[in-house]
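So the structure is just underneath, and the comments pick up after that.
Here the complex is missing a single protein chain, while all its other protein chains stay put.
Residue numbering begins at 1 within each chain, and the chains themselves are lettered A, B and C in the order written.
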């Protein structure tokens, strides 16, 4: 079942996706809900993109390593937003996103842009 | 980051999705490719559905437990097909799908049908 | 590009997914945000499940027609919640979800439950 080359990276991506799902749901229960709007939005995008990245790497997609560039970007954005809030789920999500962003950074390949 | 009630189930679902992604990619490298068509198809559906199930449970969706009924069904189908083949990736995928199906069975809620 | 047997149904599913994505984003901009929490949650689940259903049908998955049972269920739940609100995006989403639920109902196959 293993993709040994990328095992730790794939786990970091799935952990990040789960942290973002949990953070979004928890934000929706908070009293200061109007403060949490950007957090909810970024959590959703980050969960979607990290999940997709994990699956591309696991199937050894030709575009997997390029995809990590986007993944790093959304993880940094989500970490920055979560880092503004004191809720425990935000604090944990910020840490997990930052770790995931670092893992993506270490493994990504450049995208051709013109 | 935890959804403590369902942590083991969510991990079983994600493990199953990763096993299916790996099995599908590996099947596409096999020489007896024409024998692997149903396995490739079921791997894809099972990876998609298990990933979605994990995310629904993690966000505590109202439909998460009902979704497990579908998830069990596709896991059983995929396990049965993988079980027909001697490739190591198929054998591992069959075991993982069967374990995931059992976990889904233990936690699912009925769906209203008419 | 067509899957002629299910073309209208697939379009209904994708229209519903888009309506739910739009409704969730719009709800997050509303002033009465605390009233919109259940709507945002159901929109997300409904968008995910309808998108997955469309893709399963398009690839002629063995589980596609059974998946419609779940899809109908989440569409009915989302339509009922959206129907409680006067926002234009909620009103449109309720109509689209209801149409999609009817389309799913007309094409679904039963799921074995024990």
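Following the convention adopted for this analysis, a contact is a pair of C-beta atoms (placed from the backbone, for glycine too) under 8 Å apart; a residue touches a chain by one contact, two chains touch by 3 or more.
Predicted, not measured: the structure shown is a model, and the values here were computed from it.
By the touch rule given at the top, the unshown chain touches A, B, C in the complete complex. Interface note for the absent chain: among A:22, A:41, A:89 or A:107, the touching residue is A:41. Per the touch definition above, the residue from A:17, A:74 or A:90 contacting the chain not shown is A:74.
Note that of C:14, C:37 or C:80, the residue touching the chain absent from this view is C:14.
By the touch definition given at the top, chain A reaches the unshown chain through residues 41-42, 44-45, 48-49, 52, 55-56, 59, 61-63, 66-67, 69-70, 73-74, 77, 110-113. Even with one chain removed from view, chain B keeps its contact list with that chain: residues 25, 28-29, 33-34, 37, 40-41, 44. The omitted chain makes contact with chain C at the following residues, 1-3, 10, 14-15, 17-19, 21-22, 24-25, 47, 51, 54-55, 58-60, 89, 92-93, 96.
As a convention for this text, only the chains that are shown with their structure count from here on.
Centroids built from CA atoms put chain C at 26 Å from chain A. Multi-chain contact residues of chain B, defined as those touching 2 or more other chains: 55, 59.
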